[in-house]
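The excerpt is restricted to a subset of chains, each kept in its original location.
By written order: A, B, C and D. Residues from 1 in each chain.
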Amino acid sequence: MNRVVCFGEIMLRLNPPGYLRVKQAASFEASFAGGEANVAVSLVNYGLDAAFVTRLPDNDLTVSALRTLRGYGVDVSHVRLGGERMGVYFVEKGASQRPSKVIYDRKYSAISTAAPGDFDWNVIFAEADWFHFTGITPALSDSAAALCLEACRTAKERGITVSCDLNYRGNLWSSEKAGRVMSELMPYVDVCIANEEDAEKVFGIRPQDNNVQAGKINADGYREVAHDICQRFGCTRVAITLRQSLSADNNNWSAMLYQDGKAYFAKTYAMHIVDRVGGGDSFGGGLIYGLLSGRDPQSVIEFATAASCLKHSIPFDFNQVTVKEVENLMNGDASGRVKR
Amino acid sequence: MNRVVCFGEIMLRLNPPGYLRVKQAASFEASFAGGEANVAVSLVNYGLDAAFVTRLPDNDLTVSALRTLRGYGVDVSHVRLGGERMGVYFVEKGASQRPSKVIYDRKYSAISTAAPGDFDWNVIFAEADWFHFTGITPALSDSAAALCLEACRTAKERGITVSCDLNYRGNLWSSEKAGRVMSELMPYVDVCIANEEDAEKVFGIRPQDNNVQAGKINADGYREVAHDICQRFGCTRVAITLRQSLSADNNNWSAMLYQDGKAYFAKTYAMHIVDRVGGGDSFGGGLIYGLLSGRDPQSVIEFATAASCLKHSIPFDFNQVTVKEVENLMNGDASGRVKR
Amino acid sequence: MNRVVCFGEIMLRLNPPGYLRVKQAASFEASFAGGEANVAVSLVNYGLDAAFVTRLPDNDLTVSALRTLRGYGVDVSHVRLGGERMGVYFVEKGASQRPSKVIYDRKYSAISTAAPGDFDWNVIFAEADWFHFTGITPALSDSAAALCLEACRTAKERGITVSCDLNYRGNLWSSEKAGRVMSELMPYVDVCIANEEDAEKVFGIRPQDNNVQAGKINADGYREVAHDICQRFGCTRVAITLRQSLSADNNNWSAMLYQDGKAYFAKTYAMHIVDRVGGGDSFGGGLIYGLLSGRDPQSVIEFATAASCLKHSIPFDFNQVTVKEVENLMNGDASGRVKR
Amino acid sequence: MNRVVCFGEIMLRLNPPGYLRVKQAASFEASFAGGEANVAVSLVNYGLDAAFVTRLPDNDLTVSALRTLRGYGVDVSHVRLGGERMGVYFVEKGASQRPSKVIYDRKYSAISTAAPGDFDWNVIFAEADWFHFTGITPALSDSAAALCLEACRTAKERGITVSCDLNYRGNLWSSEKAGRVMSELMPYVDVCIANEEDAEKVFGIRPQDNNVQAGKINADGYREVAHDICQRFGCTRVAITLRQSLSADNNNWSAMLYQDGKAYFAKTYAMHIVDRVGGGDSFGGGLIYGLLSGRDPQSVIEFATAASCLKHSIPFDFNQVTVKEVENLMNGDASGRVKR
């Protein structure tokens, strides 16, 4: 069984019930989530071995967060206790023309104040086959970026495959800084994951004739983008998710895997969205599983896309589907007929 | 006022709130439902007299189930107390490409362990005009099948109209066994109700050029199916619901009534689904009401289809609509404009 | 900062959670709302100064209603305590072909039993630039109608702009009475707001070739309607909302502003509805803000339409959006992409 | 099986969840209740036949109220549809030194505007053995008082036992008017039920040395009170509940039955209160059942007191206990040990 190490932040996610706006809320549903933790949960759901590495303060919220991850089967034995606080984010679910909105309260979180030397990567990577992180972690702070570099170097030395989801967040850093920092990390990355905007925001690489705002996607232009990334950083694979936002409720969803000079496009799904947050991460989880399970490129990208399509129908960040459920959808059963 | 006797199982239905999966649930909404009980509730809502007959264990869940049915006006005076447990089922509401899922925990239920002789059908049918059951009841156990046969025979002897909704459930019995048992019961059935898959699953009778999984329905082929059922079992009427599952949220919904060699097709409704479970039963309820209220065949099938279309917009299994509300929809007001 | 005085009724709104029908409800979500109060809240959200004037009984529900309005920043210092009860209404949220349904229990409310002389309009209008009311208030009772007339006259004497949303309610009065009473009030009205049915129901003015029930709207015919209203009553502007009800969930939404002999049509939005009630009022709020902020007619109608489009995505009657959010939508970002 | 007819008002009861005050509430739990309806439910729970008679408006709240009563087994076939509204009341649950608070919004309710002639008492009383009403009903309006008189007279003519719970409500009428109206009705009453304050508030009959506010009760003085009531109005039995309010949470609870010149006192229960409202009505229900089941006076008062003690541990107005549960408590099992 392959083992994947995911490194990053896990936060307390608070969302008002239903379609209430944060300013209307008298209660919040509470869960725990974060880009890399979401991937780890996907992987254990598919039967892989996954560890999640982070730093968390020593309080009852951390007890609860670790219980949650451990419950799914994620190895949390490498989580370090320390620091002052757990990051918090508020998710307001959009509808129709009203966009979803995320309010972050993650500054000064325990992981953002961790520093190189806090983790013993050689111990952490002992049995690992794969290391995954996202562009959010280096965006948290300079020391978090340094930690990512430390982890990447150790992974490379040990011959471990490295994947990174660019996950550009404009409220954490500028395009300029993101480009600079990520360019240092990318040479260690074998598998690069991005959405339809990331490559442009981080590296200035953009497809021709594309207009995300207007909901139109020039799918073919992304082949070029992937090619450029491989050229510039030496990645062997680039996966790009392709989202057409028709409204907050309705999105079209597809993705491309670029490998060995060829681009493989998945089927497109017309989704009615239940919970949008964590959608990209569930793609990453599906992709890593697909690659580790030895599927052919077309099957890999179909798996990752179907997996993340299903995630959009499930509340909270974590995906909750089995390999069999993903395969049912990949194989064409998108009718939503009752199973009984 | 016509009196209809419905015989079958009523269960505790537990569903997580909203779109949560069963494995995410920390609470369940509780209601009571079952194929034949759902029909009984529809009928009393339309002003008919209906009795529901079953066997339930002597505990507080039964107190609650009977209060519920009695509240709607269903006669529960023929319910027998006894047996070990009430069946339970868990409903997980699907969304988009993720199908709804039903988990049954109904083995050893009080009605499944009832046996011929437990009910005095002559007393039960004393004032009855109609007897309704579904293919779920004989699927519960051999003794439940024997009870159905006993009831059908008594109904026939007393000149009572018998209707049966085939309601094939693959997790209760095999097609082979269903076919064998139902073939014994069908000769007593005057009005046969089925969905687009039942006839094939139970009797191997299928329309040409149909692909349910792909969401396409060859409506005309169903005329043939209905004709075959009438031929084989001597039914006078066959009603078939025609569901196109575009996704778990969006279905097209129509139906056909076959009678005297002619097929009557209802209007098709594009439905955005609130609660899918009980949809078929609300069709059965509308059909029986339609037939008993002396409408012409086109009006009967329009009523049954509109009634069940409305049910899909209502939480829980029971339909909650009045004759007037159904007629408004039949007569063309599908705009959903606010009534005030 | 412009000051707007809104006069009318505020009620306790009770709605079952989710899509439950009133007859299924074991609990109600409670909020406070009313046509003119909804407008006042929209206006303060946009940064204007707004007062809401009404009469309420001296009890804890009133304490709660006033806290709510005051919290938004609405001036409630002119609310009079007295009378026997606060009006109540029950909102049942429709879905698909099942319409939303409103049950009113508002008879004998404190404002409906108020009488001319109860309010000192000269004090109330001291700093005001604008007076807004709707056709619901004169429909409540003859004394409420007399109060409206008293207010309109004082406003006119003081040179205050008067707006009225016709808001015809068939369960409060007949078309005949509405026409008679409103015809007395309209000569004081500068800005008349109506939906696609109001003008016909109240004044018998209807567009050609229109069929609301069938969800079709002959937008151009409304120019004629607006022209007639201006001619008959001397209004300077008429704004008409144009709703195509495809189902209870899905509506197309647009609007027209008629001014100086010209009609300006807003973009049309395909809405997936979260809460329909208060939709028209949020249009009124957007329109008044648009006019007071000195925009050109096309921008005014785009603002009002976008504002009310967003309201349909928000639970409860009050709109909860900022000028910036409305402008984002007006300016074309209807993709619903996550803001983070 | 004895049949009891209860006549009065049933209302929509709205209470905030838990210990929230009404002015804090963003939702209300909804149930239906009323003094006489509460008694009817107690009686059917004990296996008697009970009918509830009232007038209710023709809307979905009435559908729900009738479903509720019918579900318990109460005969609602004599309920008349008509009138403008259903009464509403808001219950705020007290705690510790903060008292519970009831806000009534029941004016103009359908039953308060009903008039003599609206009910055919001879039909209603056809199979009845007992007629029960409370002092709340004549307090609603003069026509409601006239209806009570009409019912009492018919009951008397038919030889039906009449019970009345004085249930004085200071916010419905003055002591003076209550005394005048009740004095007309009392001559028809066989069994008079009162709490420790009613007799004084309505008839000016008070025990010596009693101070309800201070939580002290001179139980013996109540013998005198009961004796006086019998003397003055010719009642054969008087039952008085004896509540010592130590705080909103903790009450001591006992009662006295006066019959044939002798007073029988029940055991006193130290109660920790879950829901106080309906406590007195559950006593009335227990008393009527006790008398109809032919128990001796001591057993009757023990049953009524134990039944109403249990009610205080159950949410909402209706008692939910069986004869066996009451007898367990009467017989000394007050330990609250888990039943499994």
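Note that in this section a contact is a pair of C-beta atoms (placed from the backbone, for glycine too) under 8 Å apart; a residue touches a chain by one contact, two chains touch by 3 or more.
Model, not experiment: these values are computed from the prediction.
Novice: Total copy count of the complex, if 4 are in place?
Specialist: Taking the entire complex into account, the copy number is 6.
Heads up, the rule we're going with is that only the chains that are shown with their structure count from here on.
Novice: Just to be sure I understand the contacts, which chains border both chain D and chain C?
Specialist: Neighbours common to chain C and chain D are B.
Novice: Given the pairs B-C, B-D or C-D, which one repeats the contacts seen at A-C for over half of the pairs?
Specialist: Matching pair: B-C.
Novice: Considering chain B as a copy of chain C, what rotation angle in degrees (nearest 5) results from a C-alpha superposition of the former onto the latter?
Specialist: 120
Novice: Taking the mean of the C-alpha atoms as each chain's centre, how many Å separate chain A from chain D?
Specialist: 62
Novice: What is the distance in Å between the mean C-alpha positions of chain A and chain B?
Specialist: Measuring from centre to centre gives 44 Å for this pair.
Novice: What are the residue numbers in chain C that touch two or more other chains?
Specialist: Expected reply: 18, 21, 23-24, 101.
Novice: Have a look at which chains touch which and call the overall pattern line, ring, star, complete or other.
Specialist: The chain contacts form none of line, ring, star or complete graph.
Novice: What pairs of chains are touching here?
Specialist: Touch list across chains, by label: A-B, A-C, B-C, B-D, C-D.
Novice: Using the touch rule from the top, collect the residues of chain C that touch chain A in their complex.
Specialist: 18, 269-275, 306, 309-310, 312-316, 320-321, 325, 329, 332-340
Novice: Could you pull out which chain B residues touch chain A in their complex?
Specialist: Listed in rising order, the residues of chain B that touch chain A are 18-21, 23-24, 94-102, 104, 169-171, 212-215, 245-250, 276-277.
Novice: Quick check on the complex: what are the chain D residues that touch chain C?
Specialist: It is residues 14, 21-31, 59-61, 63-64, 67, 84-86, 88, 90, 92, 101, 103, 105, 107-108 of chain D that touch chain C.
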